[in-house]
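Shown here: the complex without one of its protein chains, the others still in place.
The block that comes next holds subunit A.
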Amino acid sequence: MRLYFKYLNIHLKSQMQYRASFWLMSVGQFFIPFMVFGGLYLMFDRFGQLQGWSFFEVALCFAVIHLSFSLSECFARGFDAFSSLVGRGDFDRLLVRPRSTALQVLGSKFEFTRIGRLLQSSFVLVWSLANLPAVWTFPKLLTLALMIANGVFIFTGIFILAATFCFWTIQALEVANVFTDGGREMAQYPLNIYEKWVTRFFTFIIPFGCVSYLPLMYLLDKREGSELLPMLFTLGGALFLVPCLLIWRFGVRHYRSTGS
């Protein structure tokens, strides 16, 4: 863990060397989800509601997913950029060090410019919370925090899976974007508006439903029940990470260097 923070520190310092470019990127990163959110706002402006969900309820869903996405893009960027590590044969160096490979890859890159995205989704979170007084109880806020944390785990898990495939394909697989970017686009709306098979896939295979839709029902009093259950649901995200890490291990063992 100490090593991880050391990595973090070094990367922060190095990225801060290019200050102007850093801030420009951050501002740009602020605007991308801002436009998407603007689209969401305008749709509600025209239609009023979405199958019983109000604007602020969907905004909360949007904020949770985008917060998780930007956090995992910031901290798990190493896996996202992993193909270049394999392609250049630099992964060999990580293998000879006496630390876990997952940790080292995680520490190989951080993308701090995602702070723009993070800020934007935080604004949305605060705005929607301010307009949803029903959420202001301790167990609900705790659930919300768990939702975001486990959302980070899911996105990180997908990044790891995509990276693992690089062991065999060397190149990065664009198809993974379906699950990261596509998953983000999807999960920013409550999952029940989609077709059944989509909802099922994104609840049981990739558990986005566990961090956004199911606990959200509880947060917004759409479903009665004990307070513990939705918290347990969110842990589906952490559960997803376990097989991903196992597959990663399996992939590392099958790694053949590209050499140079």
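Note that a residue touches a chain if its C-beta (ideal position, glycine included) is under 8 Å from a C-beta of that chain, and two chains touch if they have at least 3 such contacts; residues count from 1.
Here, contacts and distances are computed from a predicted model.
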For the complex's missing chain, which UniProt name, "ABC transporter permease", "Glutathione import ATP-binding protein GsiA", "Beta-ketoacyl synthase chain length factor" or "DNA repair protein"? "ABC transporter permease"
Identified contact with the non-displayed chain, of A:9, A:137 or A:177: A:177
So which of A:4, A:194 or A:255 would be touching the chain we can't see? A:194
By the document's definition of touch, the residue of A:12, A:42, A:229 or A:242 touching the omitted chain is A:42
Touch assignment to the omitted chain, from A:28, A:89 or A:243, lands on A:28
Since one chain isn't shown, list which residues of subunit A touch it in the complete complex. 20-21, 24-25, 27-28, 31-32, 35-36, 38-39, 42-43, 45-52, 171, 173-175, 177-178, 181-182, 185-186, 189, 193-195, 198
